[in-house]
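Right, one structure below, let's go through it.
All protein chains but one are shown at their positions in the complex.
Right after this comes subunit A.
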Amino acid sequence: MHAEVIVIGAGIVGAACAHALAQAGRRVLVLDAHIGGATGAGMGHLVVMDDNPAELALSRHSIAQWRALAPRMGEDCAYSACGTLWIAANEDEMAEAERKQQRLHAHGVDSRLLDAPALARAEPALRKGLAGALEVPGDGILYAPNAARWLLAQGGASICVEHAKVDAIEDDGTLQLADGSRRSAPQVVLANGIEATTLCPELPIRPKKGHLLITDRYPGTVHHQLVELGYVTSAHHSDGDSVAFNVQPRPTGQLLIGSSRQFGTTDPAVEAPMLARMLQRAIGYLPGLAELNAVRSWTGLRAATPDGLPLLGKHPWREKLWLAVGHEGLGVTTAPGSAHLLAALMTGAAPGFDAAPYAPRGLPETA
């Protein structure tokens, strides 16, 4: 295949980029090293985030795209329109839920406030004494590894996937592969998450380690994705370890429990003290979890930028290279919107929303 674009990385972001570029009429070669990254390790949540207007725009547009794709996706993509409940533990957090609702409403995102009795009816497994919640019904979850494969398959003959590790990107944009061969195309997209820094050490991306745990099947225990409103304050510090309550009901009936954040480590080992802290947090909201059987726990690395927004656009000095990296914990949510923006920039089309906030930044201007 004579590729017009090479995408490095077949995770959810690379797959979405290949899909969008194929839809724009490009022949795409996807190179994946089979290392496995955040797509396989993460929770697969589709959640509107509104820490800043750019994050809201990207996540809102992306979720609209996921919702449009969902009816065609295979059952193994495990899409579930479960919605999110942002749990308010006290009156301060309930006030934050109200502010959040106003922000979402101003941008056309549907949501509704639940008072304490309504929350208890919606999720009887939650502990008593919570103040309420904000329900965002448009949110959902999916199984990202299969969703990535599905996106690639949609390209038909326009997308070719090759198992290959890229060792280096040469000055003229030619890719040097581990098997000694080379690949070249007029445009190259770097979409391999945390591995991107091995090819481009100048990227302002740091690993942010996370733990997850999944239970045996207990259908009907939880109905929505549950996230504590304190998540916004606990999870978004750029430094220091933190945990937050985040539980999803998977379509299998299993409960997927997160989340933790650690900087300064790339050790993939499950750390019992961090896992214990995360589970204590979860049990604080869902006491019944303590009685359930866990099946597996694992870790993954998020690719975090200093401001929490992905880098989407042309690399400042590397020939032919485009960036779709730094999605941190929101890559599954924002993959379609990221791909839409990048494909528009690469093909000279007008993106459906402003690409400026995600333009590559924090890199040295020259090599």
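Quick note on the criterion: contacts are C-beta pairs under 8 Å (C-beta built on N, C-alpha and C of every residue); 3 or more make two chains touch, one makes a residue touch a chain; residues count from 1.
Criterion: contacts and distances are computed from a predicted model.
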Subject >> "Light-independent protochlorophyllide reductase subunit N", "Carbohydrate ABC transporter permease", "Putative ferredoxin" or "Hydrogenase" - which is the UniProt name of the missing chain >> reply: "Putative ferredoxin"
**OP:** Using the touch definition up top, pick the residue from A:91, A:170, A:216 or A:354 that touches the left-out chain.
**Re:** A:216
Subject >> Contact partner of the left-out chain, one of A:154, A:198 or A:252 >> reply: A:252
Original post:
Which residue numbers on subunit A touch the omitted chain?
Top reply: 216-218, 252, 291-293, 295-296
